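As you look at this complex, bear in mind that one protein chain is not there, while each of the others sits in place.
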Amino acid sequence: MRAKHALLGAAAALALAPAAFAERGSDGQVNIIYWQGPSTMNPYLSGGIKELEAASLSLEPLARYDPDGNMVPFLAETVPTLENGGVSEDLKSVTWKIKPGLLWSDGTPVTSADVRFTWQYCTAEGGGCSQSEKYNDVADVETPDELTAIVRFSVPKPYPYGPFVGNQAPILQAAQFADCLGPKAPGCTSANFMPVGTGPFIVTDFRPNDVIALKANEHYRDPEKPAFSTVNFKGGGDAMAAGRSVLETGEYDFAWNLQLAPEVLDQMAAAGKGEVEVAFGTLVERIMVNFTDPDPKWGERRATADHPHPFLTDKAVRQALSMAIDRDLLTEIGYGQAGRTTCNVLAAPEIYASEANEGCLVQDIEGAKALLDQAGWVPGPDGVRQKDGMRLSMLFQSSTNAVRQDFQALIKQWWSEIGVESELRNVDASVFFGGDPGSPDTFQKFYADVEMYANSFDGTDPEAYMANWECKQAPRPETQWQGNNMPRYCNAAYDALVAEMAKTGKMDERIALAKKMNDILMQDYVILPLVHRGRVSARATSLGGFVMNAWDSELWNAADWYRVK
Amino acid sequence: MFTYTIRRLLIAIPTLLVISLIIFLVVTLAPSDPTANLPLSIPSEVRAQMREALGLNEPILVRYLLWLRQFFLYEPLHMLDQAFGLSLAGEDMQRILSWQTRSPVADLIVQRLPQTLWVVGTSYVVGVLIALPIGIASAYRQYSWFDQIGTFVSMVGFSVPTFFTGVLLIVIFSVHLGWFPSIYDTTLRVTDLSTFWLQIKQMIMPVAVLALYNAAQISRFMRASMLDNLNQDYVRTARAKGMTERVVVLLHVLRNSMIPVVTVIALGVPTVFGGAIITEQVFKVNGIGQLLIIAIQGGDVPTVQTLTFIFAVLIVLFNLIADVLYGLLDPRIRYD
């Protein structure tokens, strides 16, 4: 997989090459369609992904993530790290240096005051900033000189790249938004719709949820870019129509987020007008194993640590369940090129992906049977294995969704082949994921033996994600059934690793810790990962320079796009 | 008639106030959350702050009264200001802002009205223009082949959903033949013949889909009304008078048959302003209908509230217009 990425990088580099000879604005218009139209260009007022992506054409952070999940400096000269001294030893401050000579699209210089202002803007009282989480624990942003901004945290931040990094936290121009702090934020319609930016394009006409017209930013830092003079950013419709407009009719150059059945996409792509672009983020479809007994006889305390599960606490059973699954088949049926098999719950970024668990890629029914035999689970008269009168019979729940129900049926079949009986159940997604503590059907209550859904984490840093399986994160009545540790996994060694990561700043050490935690979860069969799911978009063959990115805006490198002649 | 109209208008005011309150309650109390569509990675405390910034923590009555004041006082003042360059509206007279876009709802509506009127309005006119002759001919030659085909086409037009006909047209004319664009360009300005031609090309399919649907309904009305009148004695009287068939059908029958049809047509006009949610989605026309559906999906209460209230006003207004038209067309009806 590493080789594949290297190739992709090389291809991207090749693709970029011709653009370097182009002249700004020489390639006419590029047409982009988002079937959900952006409602504002200010990412701080709407947390929606569509708004973040649209805004990324104009607004830029100090650093973005590249397709491999590595940080690359955008407005900053370099990415500060412990190693280069940009991050202080106590992990409480980060020093960013802005590239000299940067101009806003109105011709004024970009300064550290803008960086500081952005922090103030998002944390102002009454503004309802949707990205305020990114600025958590920021005590101050100091501006010792025009081009230096020092972010001071109130607590040590081993991973200090929340503020001003990635498409959720771009820099706003202080001059434009000065009067838009706090409750006044929504009133600044023209600023919110037509922000002054540093990106390759700036808005000339913004029609919420419909169309954004943009033109090349005359003050963009690379005088030869962007190659396109205008952008027509259309919103509305549905994924099918958006895909059609790129792949079949060729009216558009790029269509975002095509969640369509694999065969539908393949059929559209067969028209030859464009290509399907896939990038893999952190989304993994997985089966969670319940370590506690959901039996209704336990009343209030069912599915809590008070009552361990009668047979899923046996590692042999969990392992056999995993071995019986044909992950290749699931991926092909459910997601086609938008999915790939994985044996890790932490499947990306690449640097974090463990290679210690690849064994799960091959289905092994016979091995699973042998394992259960060994563990004393022998087939009963009805073919269902049992031991001491305990039958391997389970309730398997998931959210209502065509692909998930297909998966459930297939898995049920494989499990029955190894002598494990399962009853299938599906719950409406709004209830299942709704988190209502009064409902018995939520994924947190987990009143079943196994459950299947997908989850991901934001950004590239897995610290918070891996902390999900800390013992104390188990949902239970005391926490109003909130918490992310669905399996109710409780392992002191694991918890110690979580604590260690929270105070480790060195990148390679963090990577090692995250992999170790992933391996514990995998080798203990707490979570059975199934498919690593990607983002799918479509690009016209004539759009050059495009590089799909799952870690930042898909339009992250629009400055490098050009028309293939 | 005049006093009647005035009286009806006066009655309409309390009616509309009640309607506005009901709409407000329904829209507000419906379990929708403007932050529900945000990515799961945005934590719940941040969501709570966002809701607070939207004013969701104010008591319902306060929000309703604010909306009333905004709708009936602030918005008109702002509009006057914009139209005549005045400055009647004070600094603190906050306009009705959409929760999704944080921009004035009125601006959104003004922005979207052109495409809706172009597409949905044209389709209504086209629909009526084809419905009337079809209805007349079907009734005049009842049970003829023409009538049978007309009935069949109406049934199809009425019962086949527009998302089906719309997508079918796109697949045929955009994907396979490549004649028309599958995506409507709302920024297109008609300045010369070639842009006019582009406008026609992008309107043809959505207009055809909606016109078929409208025509199906209205032609049935026209036919039924014509049939009612064709068998009346006064038609025989006209024939007995020795009037030509043209005069009999067009002057006597048609003019009388038009009375209910005209009112039905008038009652349908508000739906033009309401846009066509599905067709607008299918062809990406992004008019008022799409604005409404997006607002509903996004839990954007001010937009939904304002739009539905404007629809209510239009419906009440066109009901009145229909009644007045009825009175003008039918001398038997007297309102005073």
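Labels for the chains are A and B, by order of writing; each one numbers its residues from 1.
Just so it is clear, a contact is a pair of C-beta atoms (placed from the backbone, for glycine too) under 8 Å apart; a residue touches a chain by one contact, two chains touch by 3 or more.
Criterion: contacts and distances are computed from a predicted model.
Engineer: Of the options "Acyl-CoA dehydrogenase domain-containing protein", "Oligopeptide transport system ATP-binding protein", "Quinol oxidase subunit 1" or "Ferredoxin", which is the UniProt protein name for the chain that has been left out of view?
Structural biologist: According to UniProt, the chain not displayed is called "Oligopeptide transport system ATP-binding protein".
Engineer: Please work out which displayed chains the absent chain touches and list them by label.
Structural biologist: Within the full complex, the chain left out of view touches B.
Engineer: Which of these touches the unseen chain: B:T15, B:Q148, B:T187 or B:Q297?
Structural biologist: B:Q148
Engineer: With the full complex in mind, choose from B:T28, B:T122 or B:Q232 the residue touching the hidden chain.
Structural biologist: Hidden-chain contact among the options goes to B:Q232.
Engineer: Please output the residues of chain B touching the missing chain, sorted low to high.
Structural biologist: Listed in rising order, the touching residues are 143, 148, 232-234, 236-245, 247, 252, 255-256, 329-332.
One rule holds for everything that comes next: only the chains that are shown with their structure count from here on.
Engineer: Take the average of all CA coordinates in chain A, do the same for chain B, and state the distance between these two points in whole angstrom.
Structural biologist: 41
Engineer: Quick one: which bits of chain A touch chain B in the complex? Just the residue numbers, please.
Structural biologist: For this pair, the touching residues of chain A are 33, 37, 39-40, 42, 45-49, 126-133, 183, 185-187, 189, 192-193, 205, 207-211, 213, 232, 234-238, 241, 244-245, 248-249, 251-252, 271, 457-458.
Engineer: Would you tell me which residues of chain B are touching chain A in their complex?
Structural biologist: So the residues of chain B in touch with chain A come to 35, 37-39, 41-43, 46, 49-54, 94, 97-98, 100-104, 107-108, 111-112, 170, 174-175, 178, 181-183, 185-187, 280-282, 284, 286, 290-291, 294, 298.
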